[in-house]
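Shown here is a partial selection of chains from the complex, left in place.
Think of it as A and B in the order they're written, each chain with its own count starting at 1.
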Amino acid sequence: MSVRVERVEDATGLPGDDPADLDRNDPEAEIAARAAAFGNWGRWGPDDVLGTLNFIDPQKRVEAASLVRSGAVVSLAQRFDTEGPQRGWRRRTNPVHTMTDTGTDAERGSQGFPHGIGGADDVIAMPLQCSTQWDGLGHIFDHGMAWNGRRAGDVVTSDGDLVTGIEHAASVVASRGVLLDVGRFLRPETGELEDGYAITAADLEATIAAQGASSAVGRGDIVLVRTGQFTRTRRDGWGEYAGGPAPGLSLTTAGWLHRTEIAAIATDTWGFEVRPNEFDVPAFQPLHQVVIPNMGLTIGEMWNLDELAALCAQDGRYDFLLSAAPLPITGAVGSPINPIAIL
Amino acid sequence: MSVRVERVEDATGLPGDDPADLDRNDPEAEIAARAAAFGNWGRWGPDDVLGTLNFIDPQKRVEAASLVRSGAVVSLAQRFDTEGPQRGWRRRTNPVHTMTDTGTDAERGSQGFPHGIGGADDVIAMPLQCSTQWDGLGHIFDHGMAWNGRRAGDVVTSDGDLVTGIEHAASVVASRGVLLDVGRFLRPETGELEDGYAITAADLEATIAAQGASSAVGRGDIVLVRTGQFTRTRRDGWGEYAGGPAPGLSLTTAGWLHRTEIAAIATDTWGFEVRPNEFDVPAFQPLHQVVIPNMGLTIGEMWNLDELAALCAQDGRYDFLLSAAPLPITGAVGSPINPIAIL
């Protein structure tokens, strides 16, 4: 099920996997080449709203369920609270959770209910991508175009994503999950990649090779890439983290993401791809621009992979049943989630 | 694994299963009797924060995973949007989902990003119990006392649930699920119980008997009770639904909920138990008062069980792997969820 790394541009004309080949002064061209080479528009018909999630089929889920051996469950979510990474940039705050009724009031007897019943209730206000989340397919556009070749303005208005809203994925996202602990593989002493480290396709394949057969990656899998940055932020605090420097995937992994036919991918960082981005001119999340609107790939961010990584290392096994259904918020371009791995 | 129904109060002094025996003028006494008989304070030690979720053990999850045969997934969530049941009572509104960036803006080219990338992003404000949800253990109190014998004011302040917040269940709620389609069993023509119908322990057992061996209920299971009311509201609209009349569990099911040792239970109605409640004097959610603070039972509400019910009826099989982890919102007394059944 594993996929060989190769420099394919000579033979095939496809953009290659080596960051050294990037023209660091022309992000637009580098993006365009990958959009052309690795795009999936029309692959699942003109009405598709799922993109690469289509790679998950029932047989894949049966396979995934068969991976459950110990019955252990690991939550891969950060906690949703004011200790999160958001600092207000682009109106992204941490969640604001408030109580409309409390135990203090109930104990004091001032709630006005009969027969001694009391209650507590609560509300939340939060950006949908403030913490552990899936990006929806309407989250990113390429030159005004959305997933599957639709005009961005036909898809996402101020009423939300009218076409590819996250609710369409409500009953899809359960599959075989594979952890690639790149942080531990490349930095065995600390387990943490440094900010700005661009993970390459070769890094991913080398991690797979090191981890062994259970981490082979193929069609319909959901890949979880641990960089170790989350470990660092828990220790040192977030600082001005959200949007700042971080390890992450190189733009040049676009080919790997495409040829593996994975269903989705998530990292333990704010922005999935390496920050700063790999250009000497202004650039912003070029890999997003390739994989979301063009490839139709569902991306997860800010996952907590530390406990899972410890368990996998201990067991020497890196695949598991992953259940990570989004909240079906109608028209949302992202969803907070609590993904769980069942091992 | 199934549990026999019996009138036990004669032999044991426990409150019985027959609604006819309720003193309809004394809810406080009826609640107190059940709290005394079916309470679980201390059962899992003084520091427990999970209640009956403790009944789920790894072996139960291995068993649950083994139920996956077809690989089909069914989402059991309603959509989170303005079409939901809330009308503002007790500050419970439907979710308010708004966009901070749109495709229309991206297509028009006014977002100010480089190399043709555009984005859409969104925020939400919502009560945590506005739609498909788990009640946390801090949601209900009995005479100022919370789960496991703690003072309500020691547990839930305006900072949230400091002890039993829903985040503690983040990696717990995956188990064998069992659908009891009481609506279809009792009303085969319509599949819908009428508002005000109080489901009894006998009804639950008769449904189990009719559905067959795959719906036997025992320790660690998560039971889903379909009344059919959600089917009706989707057809006829919610009206002034939230808090209004509905079918639901009778107070007298408390014994059944206790002796089956189920981990959690959910219904397709707003309030789990029958509305109006079964008393001739003012009463409000007496079964909640018994099972949440006293029994430590996790309750789900407003689940969409219709598609699952159709699949189960077709297969003649009513158990499945249920994955329904709450969002780990620190200190929350409830969580919106997208439960999925994997069959």
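One rule holds for everything that comes next: contacts are C-beta pairs under 8 Å (C-beta built on N, C-alpha and C of every residue); 3 or more make two chains touch, one makes a residue touch a chain.
Please read all numbers here as calculations on a predicted model, not as lab measurements.
Participant: Given 2 placed copies of the single sequence, how many copies form the entire complex?
Facilitator: Of the complex's copies, 2 are shown; altogether there are 4.
Please note the rule applied: only the chains that are shown with their structure count from here on.
Participant: Between subunit A and subunit B, what distance separates the C-alpha centroids? Give it in angstrom.
Facilitator: 29
Participant: Which residues, counting only subunit B, touch subunit A once they are in their complex?
Facilitator: Result: residues 27-28, 31, 57-62, 65-66, 68-75, 77-81, 83, 90-92, 95, 97-104, 106-109, 113-129, 138-144, 146, 151-161, 167, 170-172, 174, 281-286, 288-289, 321, 323, 325-334, 336-338, 340, 342 of subunit B touch subunit A.
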